[in-house]
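Here the complex is missing a single protein chain, while all its other protein chains stay put.
Up next, chain A:
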Amino acid sequence: MNREEESSEIPQNGIIGSIHLQSESSDEPIVDLTDKIHQLPCCIKYNGPCSVSHYFKPKQTGVDVEGLSVEEACFRGRKLQGTKITLPQGYSGFVLGKKKIAGKRKAKGAPEENSNHWEMRASFQSINYWNHDDVPSQSDSFYRCLHWLPVADALHKPVSASDLMRASSLFGVKMD
């Protein structure tokens, strides 16, 4: 799921980059990677396909910690303990790739490798995240990242008239 490519910062019509969450070539069905996304506590300096399922064999431990069901696996000799996070309703995870540009080159502009235009290659509804040695916990920063979602929701949700009414009645402000 890693892409290691340099992106250009040349604005095109003021747009620095774009992300398309629908594959342009709609004849290919969207690849669903639910249960296949693993967040490891290390950096693997490799991008590309790999026979993960033949080597990486997580096992359920049957142990629950703070309501998280703990799984075990190993990677490069290290013991990993992790858990599956199902993304909240209304959210999805996406694997992005550099947008393939029809034709060899765009009429005028940067070659494909230098563009900052992305498209969706796969989507997923869960992430397995893994700690080295430590059991997963609700206080893990990765787990806590999800807290941002309801906060962002509250901050960016459009305010309706009734919300305003309720808020103003709380503070005793008269509405005209």
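Just so we're on the same page, contacts are C-beta pairs under 8 Å (C-beta built on N, C-alpha and C of every residue); 3 or more make two chains touch, one makes a residue touch a chain; residues count from 1.
Everything below uses one rule, namely that contacts and distances are computed from a predicted model.
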Since a chain is absent, check the UniProt entry for it and pick the matching name: "Ribonuclease", "AP complex subunit sigma", "Rab GTPase ypt7" or "Small ribosomal subunit protein mS29". "Ribonuclease"
Of A:G77, A:G90 or A:P158, which one is in contact with the hidden chain? A:G77
When the complex is taken as a whole, what residues of chain A touch the one chain not shown? 1-4, 6-7, 9, 16-17, 39-47, 50-51, 53-57, 74-79, 96, 116, 118, 132-133, 141-142, 144-145, 147-148, 151
